[in-house]
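All remarks here apply to the structure that follows.
A single protein chain has been omitted; all remaining protein chains appear in their positions.
Chain IDs A, B and C follow the sequence of writing; residue 1 opens each chain.
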Amino acid sequence: MTQHHAETPLAAAHTPSERWREKAHPGTATYAKAAVSLIFLTGVEVVIFYIDPLRSVVIPLFFMLSIIKFALVAMFYMHLRYDARLFSWFFVGGILLATSVICGLIALFKTIFV
Amino acid sequence: MAQAAHAEHAPEHPTSTGLDNRKLLMWLFLGSDCLFFGSLIATYLINYGKSLVGPYPHEILDILVTSVSTFVLLLSSFMFVLSLAAHTRGDYRAFRVWVLCTVILGCTFLGFQVFEFQQFVHEGLTPRTNLFGTTFFTLTGFHGAHVTIGVVWLLSLFFLSLRGKLGPDKNLSVDIAGLYWHFVDVVWIVIFTVIYLSGVVAGTNAAGG
Amino acid sequence: MNGRGRLLPIAAAIGFVGIFLFWILYYGRTPETPQSIFEAAGPVARMQLNLFWWIFWAATIVFIVVELAFVYALFHFRRRSGDPLPAQTHGNMPLEIGWTIAPAIILAIIAVPTVSVLWKVLTLPNEGVRLEVEAVAHQWWWEFNYPSLGIKTANEMHIPAGTVAVIKLESKDVIHSFWIPKLGGKLDMIPGQHNVMWLQGDEPGVYYGQCAEFCGEGHALMRFRAIVDTKEDFDKWTALQKQPAGAPTTGAAAAGRDIFMGKGACAGCHTVRGTDARGPVGPDLTHIGSRLTIAAGIMDNTHDNLAKWIADPEGLKPGNLMGTVITKGKFSSDELNGLASYLGSLK
Partner (left out) sequence: MATAAIARHPAAFWDRVWMWLTTVDHKRIGALYGVTAFLFFLLGGTEALFMRLQLMRPEQNMVPPETFNQLFSMHGTTMIFLAIMPLSAAFFNLIIPLQIGARDVAFPRLNAFSYWTFLAGGIMLNTSWFLGGALNAGWFAYSPLTGLTFNPGHGVDFWAISLILLGIASTAAGLNFVVTIVNMRAPGMTLTRMPVFVWMTLVVSFLIVTAFPVITVALIELAFDRAFGFNFFSVTAGSNPILWQHLFWVFGHPEVYILILPAMGIVSEILPTFARKPLFGYMFIVFSGISIGVMGWMVWAHHMFTVGMGPVANTMFTLTTITIAVPTGVKIFNWIGTLWGGSIEYKTAMLFAVGFIAMFIIGGLSGLMHAVSPSDAQQQDTYFIVAHIHYVLFGGSILGIFAGIYYWFPKATGRLLGEGLGKIHFWLTFVGFNVTFMPMHFVGLNGMPRRQSTYAADMGWNLWNMVETIGAFILLASLLVFLYNFFRSGRKGEQAGADPWDARTLEWAIPSPPPEHNFDTIPQVHGRDAFWEQKHPHAAPVPAGGANGQLHPAEHQGGGHEPIHMPNPSYWPLLVSVGLGIAGYGLIYITHRAPGAFSLNWGGLAAIVVGVTFAAISTFGWYKQPAAGPEH
């Protein structure tokens, strides 16, 4: 947080919107690439779903693929990659907390989902 | 709260971090919403496989249909980044076209959900039937509610733009609406993986041996 | 320094801390009460009590040190007229490190016995004689089954001294909690989940128990007794409990039995083995006459109390199921007398 903090007349030269436009948003090409990857990964998921021999190992794979998809959307479409670090902290903080609660509860209930 | 954030169009003061208040609020809200969905997902997982009577997930969930609706939602996210880009360029006509596409895709997704719910009820799965029904309808239902709010929000942007009230100074409003929309999308990515793909696989594994 | 006497701060600090210590330590001297945790009568309660004292003294030492320093500072550094601005200190690194580490060490010292007791209490001992008991909670009474002995009773649990009782806890409705302070800490009775705890009584005696998880209107009146018997007494009790109910011997009791089986509608809820009464809803009354208390430990088992209970269960324990059917004024005093005699005869 601190590194964003200008000690002297505060970020006076920039209006906020200029500030976040500084690092330009990715262009349409990048968006399209992300879209293609997302669709492709979803396709992969569906395909491996139907491959019977993979049944016993496929669940971790699903989770990995969905993490990648999640990251793609968050980084490019929600442009976290280009935006202030603070936003990522807020979001990732929420995700981490939620994930740990889920994992903690699963451990406590000894549910072996999947 | 989302609307509230959206509605607050204070004149731009310089802020301590140089970041806009509304955008900060939105991100924090999304962080908070993660815990909302996290708790629902935890409920789902803990009750997974505990239903005493069917229908069970692997008997009733249709991966192919849902992968199409997943595809639709992903595409809508793509549409929305295009509309934000258009708005940033100042191309408001393109902006409106893409927003409308987003809305249509969002509605399509909701249509799929309504269809799915109806189908399930038809096949004997209601929220009252068993634990799977209870947790499934609640989790996906709340996701659907988020999508609905998103659709209304995007529509309001569309109409504002039609009336010329969404000029360059409102770029941030578009951006923030987009954050919400994409968030709804990533939540669905998780739900699709957990309930549909993994849930069905685990169910058939357990049932089929 | 002369303006700032040292005596007052020290006296004040000791006084303040002393008052609290007196208060806190006072309970060490409270008369022995039926549910006091300070009179452990079995290994589980004793381990828990020892641990309690361990952590209690740790906490007390922390309390004394910290509050003494605190109250001393309060008095010693109070403002006098003409005080100059005090030195503007901002912190002190060694101190900070010290008072981060010191508590951590104390906690480590606490943690070791804690974890060891924890495992001992929560894992079943695999040596020694064991007796299995099933305790089933109902709103607001207790059912006790001894599967290995084929016994079913209510509201009073008998166990032989020196024997590990392995108690399976269940509930038929909401969450209750099984607690006999002198024998050991509580464990919840949860519908749909089977908790198991173990207890052991060293000496014969009657120990009070009580439901410790809020379970609705009658929660305060959901008590019971645990009776630790000598081996012989326990065997005698077992033999008695296995018998079906005896026939009434007096006229009043016989009349009472007829009401019980007939117009009283008691048999619809209660079981009296050896008779037609097979109701599964209320406590098993086959040997009610041999119990010390009635209605989940709220009253001594006397003829009058039995009559009082049957006359107005709702008044004595609002909300309880029996009161929905057996309403006040349903029976004449003769009938009550008969019922009480009959029940009293079921030794």
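Heads up, the rule we're going with is that a contact is a pair of C-beta atoms (placed from the backbone, for glycine too) under 8 Å apart; a residue touches a chain by one contact, two chains touch by 3 or more.
Not measured: the values here are computed from a predicted model.
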*Among the chains in view, which touch the chain not shown?*
A, B, C
*Of C:L131, C:L149 or C:V174, which residue touches the hidden chain?*
C:V174
*From the listed residues B:F29, B:F117 or B:Y196, report the one that touches the chain absent from this view.*
B:F29
*Using the definition of touch stated at the top, determine which of C:V66, C:V129 or C:A247 touches the missing chain.*
C:V66
_Listed residues C:Q48, C:T286, C:N301 or C:N337, member touching the removed chain_ = C:Q48
*Mind listing the chain C residues that contact the chain we can't see here?*
16, 20, 23-24, 26-27, 30-38, 45, 47-49, 51-52, 55-56, 59, 62-63, 66-67, 69-71, 73-74, 77-80, 83-92, 95-96, 99-100, 103-104, 107, 110-111, 114-115, 117-119, 121-123, 139, 169, 173-175, 177, 179, 181, 184-188, 190-193, 195-196, 208, 210-221, 223, 298, 318-319
*Residues in chain B touching the chain absent from view*: 1, 3-11, 15-17, 19, 21, 24-25, 28-29, 31-33, 35-36, 38-40, 42-43, 46-47, 50-52, 127-128, 130-131, 133-135, 138
_Which parts of chain A face the unshown chain closely enough to count as touching?_
1-2, 5, 7-10, 12, 86, 93-94, 97, 100-101, 105, 108-109
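Keep this in mind: only the chains that are shown with their structure count from here on.
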*If you average the CA atoms of chain A and of chain B, how far apart do the two points sit, in angstrom?*
15
*Rounded to the nearest whole Å, what is the centre-to-centre distance of chain B and chain C, using the mean of the C-alpha atoms as each centre?*
51
*Could you list which residues of chain B touch at least two other chains?*
none
*Which of the residues in chain A come into contact with chain B in the complex?*
1, 4-6, 10-12, 14-17, 19-21, 25, 27-28, 31-32, 34-35, 38-39, 42, 45-46, 49, 55-56, 58-59, 62-63, 65-66, 69-70, 73-74, 76-78, 84, 86-87, 90-91, 93-95, 97-99, 101-102, 105-106, 109, 111, 113-114
*Inside the complex, what are the residues of chain B that reach chain A?*
12, 14-20, 23-24, 27-28, 30-35, 37-39, 41-42, 45-46, 48-49, 63-64, 67, 70-71, 74-75, 77-78, 80-82, 84-85, 88, 171-172, 178-179, 182-183, 185-186, 189-190, 192-193, 197-202, 204-205
